[in-house]
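For this view, one protein chain was removed and the others were kept in their places.
Chains: A, B and C, in written order; residue numbering restarts at 1 for each.
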Amino acid sequence: MSSVIGKNIRLSVFGESHGEAIGCVIDGLPSGIKLDMDFINAEMARRAPGRHKTSTPRKEADSPHILSGVLNGVTTGAPLAMMIENTNTKSGDYKDILTVPRPSHSDYPAYVKFGGNNDIRGGGHFSARLTAPLVFAGAIAKQILADKGITIGTHILQVGSVCDTPFDKIAVTADELTALSKKQFAVVDSAAEDKMCAEIEKYKKDLNSVGGIIECAAVGLEVGLGGNIFDTVEGRLSQILFGIPAVKGVQFGLGFGFAASGAKDVNDGYEIKDGKVALTSNNNGGVLGGMTNGAPLVLSVAIKPTPSIAAPQNSVNLQTMQNTTLEIKGRHDPCILPRAVPVVESAVALGILDIIME
Amino acid sequence: MSSVIGKNIRLSVFGESHGEAIGCVIDGLPSGIKLDMDFINAEMARRAPGRHKTSTPRKEADSPHILSGVLNGVTTGAPLAMMIENTNTKSGDYKDILTVPRPSHSDYPAYVKFGGNNDIRGGGHFSARLTAPLVFAGAIAKQILADKGITIGTHILQVGSVCDTPFDKIAVTADELTALSKKQFAVVDSAAEDKMCAEIEKYKKDLNSVGGIIECAAVGLEVGLGGNIFDTVEGRLSQILFGIPAVKGVQFGLGFGFAASGAKDVNDGYEIKDGKVALTSNNNGGVLGGMTNGAPLVLSVAIKPTPSIAAPQNSVNLQTMQNTTLEIKGRHDPCILPRAVPVVESAVALGILDIIME
Amino acid sequence: MSSVIGKNIRLSVFGESHGEAIGCVIDGLPSGIKLDMDFINAEMARRAPGRHKTSTPRKEADSPHILSGVLNGVTTGAPLAMMIENTNTKSGDYKDILTVPRPSHSDYPAYVKFGGNNDIRGGGHFSARLTAPLVFAGAIAKQILADKGITIGTHILQVGSVCDTPFDKIAVTADELTALSKKQFAVVDSAAEDKMCAEIEKYKKDLNSVGGIIECAAVGLEVGLGGNIFDTVEGRLSQILFGIPAVKGVQFGLGFGFAASGAKDVNDGYEIKDGKVALTSNNNGGVLGGMTNGAPLVLSVAIKPTPSIAAPQNSVNLQTMQNTTLEIKGRHDPCILPRAVPVVESAVALGILDIIME
Partner (left out) sequence: MSSVIGKNIRLSVFGESHGEAIGCVIDGLPSGIKLDMDFINAEMARRAPGRHKTSTPRKEADSPHILSGVLNGVTTGAPLAMMIENTNTKSGDYKDILTVPRPSHSDYPAYVKFGGNNDIRGGGHFSARLTAPLVFAGAIAKQILADKGITIGTHILQVGSVCDTPFDKIAVTADELTALSKKQFAVVDSAAEDKMCAEIEKYKKDLNSVGGIIECAAVGLEVGLGGNIFDTVEGRLSQILFGIPAVKGVQFGLGFGFAASGAKDVNDGYEIKDGKVALTSNNNGGVLGGMTNGAPLVLSVAIKPTPSIAAPQNSVNLQTMQNTTLEIKGRHDPCILPRAVPVVESAVALGILDIIME
């Protein structure tokens, strides 16, 4: 059971959806970083609900409150603790008992694992709300990476049956990536936005939700980052990415597209360009032998449809051990992809920062 | 740079393809395990080359030699060190200089990372030969897991355009999984073997190689294994799986198939079955909130085509910094999937053992 | 740079002496523990200043505020975050510049390490105030250990030239240890208290401070805890103990007393007692080969005199690079031993809990 990650930058995430506060401690940050709070808050806003018409109108106060590790806006080198108060919690002393686990949520295995002691209100510690501290830490990571010439950008590659234009894996630029982070609905091809919104609306009307794929790229990475067998860029990033609720797959470059390919078509050759070694294609997504190879790092993650839907679902009553039907109340995002974009980006930023600090 | 993995069972892998020996140290094994050396050797043989007509006829002596941690065939609780001598190494003192990196291999980033000091003969420490110690460790893990009622099985799901029947994610049984490990060419549908072999032969004749997908399942896992945010079953297994050369994607359950799905169709409901909570479907591949949910664990990994092909490829001469063309000599597997099956299975076994030892 | 410790129970400590808050995140706690808040608060009070006549009359509000991981007083299995607000901080935006480092404090190396960005007010993150979260975590650990029949007790063995009666290493009992934790001034021999207080008073009048030794014992430990070469009970406890400011030595059993001893006199023999294997003496302090041997665990730590004294001391001005003399203002403990007792005990409790959770 661990909500701690990282070797050089250790992120410890805490909190429950309806507890008093959520937050994190970031241990190992370099001293002397002047935090760009406007940027951090803008990043937090990218993840916050209610920003786009496809999102639930719930309002969460995701204002990060720094408790330590920063003096006059500059990191001190001591652990940076941050807290976000949960303003929507009720003060009453009560204990919900899990009776009917929501399908495809953590409810049931958490109930078994924690003997029924876990906080189930809103998903507790397993709530997607816990990605807010990850975005906070990721914003700081992105700021540090930017100073080193590394830029990360992310877009919605697919929602249901609608696809955006994928990154040009070998030619994607820092400018394109930066532009994406300023879009409310991050797609490369503006025309994709309307189509995706229509797709989401279709599922929503059907009391349904829809999954998708998020693609992320980073440029400016040195050759040779990452490393030996169990220290691969892929493995280290995956461990963080799978910490994001709803992520069910991670692939680099062509990923599963390699299955139907021949080496002749997908091997990435080399050429001398401007006096330097360059790749002629980037099907490997910028990673070879677990190490960066100088081409853009390109990865994508599969996001499952939000499991909370209003339609009736088959479940069981854990107290009576009878079959039952569950209808989940409340407003839920019919598609989590738009809000997951900065979360995936933050996970990648944090992982890269940890790797380059070797 | 690390070839060490695991929290409770720490596996440290060493060796180079053409060095004196490869091997591993397994630290944290329980004492009192009577090793089934016949089983271990059979597992090593599954990975060894030259066993199937699609494989290269090269012959490697993959005989594991245990140096410590075992007394009269029983684990002592001390670190288990194992060594496989490389019989094909030449004794002469020489130093190859990397001049022309092989496309899509680790050659170029390793050259940059290690300043040209890394052993490049046969890929050195990055060679797929280094998966032999992983299979050795995985065989021990599988033996321990079997004693706990956990069975793991693996098959080739796809090679190029040919697909095998996927596992029935909710109904797959231990018997089916065990049967697979005894097949020389691990497919569920026997008819798939000939088609896949024909596909491989087609690529081989074209001086090409082909990728594919390997699917792995484990049954008998308790509910609630794995855990909180950064301690997910998915993340922990991925970090080991991406340590296997050529793995470019990892997905659980439907994985990337979730992208075009609605929750109504893919949410996994519950029912009471034989007085116990059971799932009615298993699109999540047995993992929810990072924890096992009692359904079979089902995952698949994307394997890229062996990058070593005889056809001429674009590369560069790192000494002269000129473009050049590379033709890779020697016999290479036109498809690594058949031999990768036990490697993927071992990675999963090792990861599960580490998780259940919490 | 890390304020994170532990393999199974991970404690992440944050905060600065004059920052907004100090606190910790405890990751890996079992679920279902009903926290005894009266006990926790009593433990916090043992460490708080101003409780005993030898201590500075400063008043700190050391009231732990739990942010997550506890629901209705019971641990949920999610990370437990705790915060103590620093009530004495000023709101103004300012930045102290370290000009004259205090001798024998962390000031100078921290200044170099953090490039002058560290918070120097009151020692910042290096302040002994940061032991408050350790005592909080230790109190929880002690509660869990008590449920497993493990009792820990601690006393001041020496202050300056005055010594208390050491623990009878082989015969010390849980009752004796428990009794110690209820004493305001923890000594075995009540007569030692007055003598130690007189000794402290003597140093205080001389604008000086004095060091000492704290001895800690734990009973009820199973045989065989801890382990192989780098996983020794001694090593794991030492890493936490040296995290306590002013600790400069750690020894087990006779420790440095072994130097002038012969094996004939100090080897610990065995005998059958009540049908069980028992030790006839305990010079090894309950640890052999890095593992507990069934005898009480007995260790002691050397505590240096509080470096903050009012007498003038030689230092340098880091801005002008001139020699100077420093007189430290304010009230400081002339002897930190009384308050360090629960801190040492907490470190040991936390270490033992981490070890038994293997």
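Just so it is clear, a residue touches a chain if its C-beta (ideal position, glycine included) is under 8 Å from a C-beta of that chain, and two chains touch if they have at least 3 such contacts.
Here the structure is a predicted model, which means the values were calculated and not measured.
Contact with the omitted chain, checked across C:Ala42, C:Val74, C:Ile170 or C:Val266, is made by C:Val266. In the full complex, the hidden chain is touched by chain B at residues 1-4, 10, 12-16, 19-23, 25, 27-28, 31-32, 66-69, 71-72, 74-81, 83, 93-95, 113-115, 117-119, 124-125. Although one chain is not displayed, chain A still touches it through residues 7-8, 27, 78-79, 228, 358. For chain C, the list of residues touching the undisplayed chain reads 1-5, 11, 13, 101, 103-106, 108-110, 112-114, 125-126, 130, 158-161, 203, 206-213, 223-224, 227-232, 234-236, 238-243, 245, 247-264, 266-272, 275, 277, 280, 283-285, 288-294, 302-309, 311, 313-316, 318, 321-323, 358.
In the analysis below, only the chains that are shown with their structure count from here on.
Over half of the residue numbers found at the chain A and chain C interface occur in both copies, marking it as a same-residue contact. A summary of chain positions shows that the Cα centroid lying nearest the centre of all protein Cα atoms is that of chain A. If you average the Cα atoms of chain A and of chain B, the two centres end up 27 Å apart.
Averaged C-alpha coordinates put the centre of chain A at 39 Å from the centre of chain C. In chain A, the positions touching at least two other chains are 1-4, 13, 113-114, 125.
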